[in-house]
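Not every chain is included here, but those present sit where they belong.
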Amino acid sequence: MTAPKKVVLAYSGGLDTSIILKWLQTEYGCEVITFTADLGQGEELEPARQKAELLGIKPENIHIDDLREEFVRDFVFPMFRANALYEGLYLLGTSIARPLISKRLVEIAREHGADAVAHGATGKGNDQVRFELSCYALDPNIRVIAPWREWDLSSRTKLIEFAEQHQIPIARDKRGEAPFSVDANLLHTSSEGKALEDPAVEAPDYVYQRTANPEDAPDQPEHIEITFTRGDATAINGQEMSPATILTALNEYGRKHGIGRLDFVENRFVGMKSRGIYETPGGTILLEAHRGIEQITLDAGAGHLKDSLMPRYAELIYNGFWFSPEREMLQAAIDKSQEHVTGTVRLKLYKGSVHTVGRWSEHSLYSEAHVTFEDDAGAYDQKDAAGFIRLNALRLKLLAARNGRV
Amino acid sequence: MTAPKKVVLAYSGGLDTSIILKWLQTEYGCEVITFTADLGQGEELEPARQKAELLGIKPENIHIDDLREEFVRDFVFPMFRANALYEGLYLLGTSIARPLISKRLVEIAREHGADAVAHGATGKGNDQVRFELSCYALDPNIRVIAPWREWDLSSRTKLIEFAEQHQIPIARDKRGEAPFSVDANLLHTSSEGKALEDPAVEAPDYVYQRTANPEDAPDQPEHIEITFTRGDATAINGQEMSPATILTALNEYGRKHGIGRLDFVENRFVGMKSRGIYETPGGTILLEAHRGIEQITLDAGAGHLKDSLMPRYAELIYNGFWFSPEREMLQAAIDKSQEHVTGTVRLKLYKGSVHTVGRWSEHSLYSEAHVTFEDDAGAYDQKDAAGFIRLNALRLKLLAARNGRV
């Protein structure tokens, strides 16, 4: 395969992607364009610009974008409409960020006439799959370079040597091995690998970077109210906010009360099990609240269909198929269900847990007139239940008679 | 329809089923056989016997059975193998008890040559459906009498009058209206109706009868270890116990730490939404633990299939179709998956929440050799990922090319 001429690199400014940057230049002799996204990971981005310049990237080849609103509005919120959980528990915080980064990589490649993009994900994980499936789905002719699968810098020592050879500055604390690997964005922080690799051993508290230890959280519960409009959160305690602002605020509530910690062993798409420590403070609150508002505004038939589609939807996102026809089909179904998911949920936050304690809506389907233990003024005729049960039972009776007969 | 001659009544010993007992006698002139089950609801059963005798039931017509072990072994545990949650959150504590009660009603009817059974569920709820579908599935010729759908005792006043007319003793505290209705068994306690009917209003703390308020729970977390064998819990902290004993012990852990409270609005099978307050202390711990052990012992393909079947399985149980061919088919699939779900989970209990913090098993599928960030000694060839991704991407590329072409 011929060498690429221009490559857009997903660049964090950290040591690893700086090494990749330099490796692309030296290995291929290609022009490198850096792309650094603010997805709410909580780091300054200007140092990334300075470092890219230091490594010889032309200013017009340095892209730094604040994607927080797009991230929450077009990726996080649509996913939360589905109440998506991978393998019952994981809120997909890393998975949902990859398609957006890929989308921008491909867009920037088009702007610059670049023939390739590159990412810093390893050959063992899910992120390589997510980046590459997304890029190929958006541009079938793009080339994706995954240096970790190609180079021979297979140990920390070799990486450091390469960095030193190429005058890549190395932060003092990056010389040694990090005790585990971290990924963060506005939705979550994940920690995995190394010190966390034995799933039998409880993760030490210092692993958690984004949430208070519940034992240190306030001794008093706090109540908040989240308002939804057509399935998306639009206000907290009556105050309307943009999508990213709302998630930021919920993160702060979650952090304070130690909400959203998860110690999890999951099945990677590439076939192995891995253990991750996830912190999704705002997302955990948001999921509970969304379920709470759906409880009164969503029809049973719609809700049960959603529940049955959810595992597949979550698996698609986890596996990197955000930009696939089947995810879009499921999204169309899910979005259709959210037209009346509008109203307010009251939640109690306390030492690691969040619970719905009240919900109300003009769109409510809850009918006190029907459900009441009191006189229902004819809203419901209990005798109807006899026919309902008898016809539901008919096939079971025919079965029982048959099974008793033969 | 002719009057039944002998009726087996699901009898709690309380005022309502005592009225039913007397109403059956007076309305139909039939012989009544009472059946009172110990499902772990936490009440003495001997008073039920005395009351039945007082109401004129012959001693040989009074059945009092301790069904706790059968309940947990044959109903609760099979259901937990599926990680069943109705509408994402509800652990099905009431639903799962009904089939067993029905099974005994039908068995006792056969022993006595009774031509009917009767239950005390109202015409608005799910329980009537669960009782009747189960009974019909077990005996297609049985007749089921649901007095609440038939009589005209439509107000509290009329019920009390009827009781007084028929010398049914009325406990002092039963004269007035209870503030809400309660159902309990070894798995859970539910409270609903009346004071709880407005889903916007937080349930007052006195509603919770089975769990400490998390704010009053111990300030120190507690760790426990649950061992599973082929999908069922078999030991706590290394001590083997019978199914009912284990659930009883987990209930005590849950009670102490305020675990398993749920304020929920659900969709009843009969078509309306209702609000319930559920307490499932031991079950909530058990679900978390079962998921924890599945994380390392269950294959991804098996797990994802289970996840996709679960909503339908839970709906079947909720709707009363325990004794249906489709529930049995799903059970066969689920049980097949549990053959290696054997191992131990370590959990942290603290102020309302339970989290897996470690899990280990001789049956583990977790391979540190594969997942490690360190040198994996050739266990995994990262270059395989390139082909894996390219073939997964092929259809997406063909799609993108097509969509760009037309």
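Residue numbering begins at 1 within each chain, and the chains themselves are lettered A and B in the order written.
In this text, a contact is a pair of C-beta atoms (placed from the backbone, for glycine too) under 8 Å apart; a residue touches a chain by one contact, two chains touch by 3 or more.
Everything quoted here is computed from the prediction, not taken from an experiment.
This structure file defines a homomeric complex of 4 copies, of which 2 are shown in place.
The rule we apply is simple: only the chains that are shown with their structure count from here on.
Its C-alpha atoms superposed on chain B, chain A is turned by 180 degrees; the angle is given in steps of 5. Put simply, the C-alpha centre of chain A and that of chain B have 32 angstrom between them.
Across the complex, chain B is touched by residues 83, 87-89, 122-124, 128-129, 132-133, 136-140, 146, 148-149, 154-155, 181, 193-194, 197-203, 214-215, 219, 221, 261-267, 270-275, 291, 295-296, 299-300, 303-304, 307-308, 310-312, 315, 320, 323-325, 346, 348, 350-353, 355-360, 365-368, 370-375, 380, 382-386, 388-389, 392-393, 396-401, 404 of chain A.
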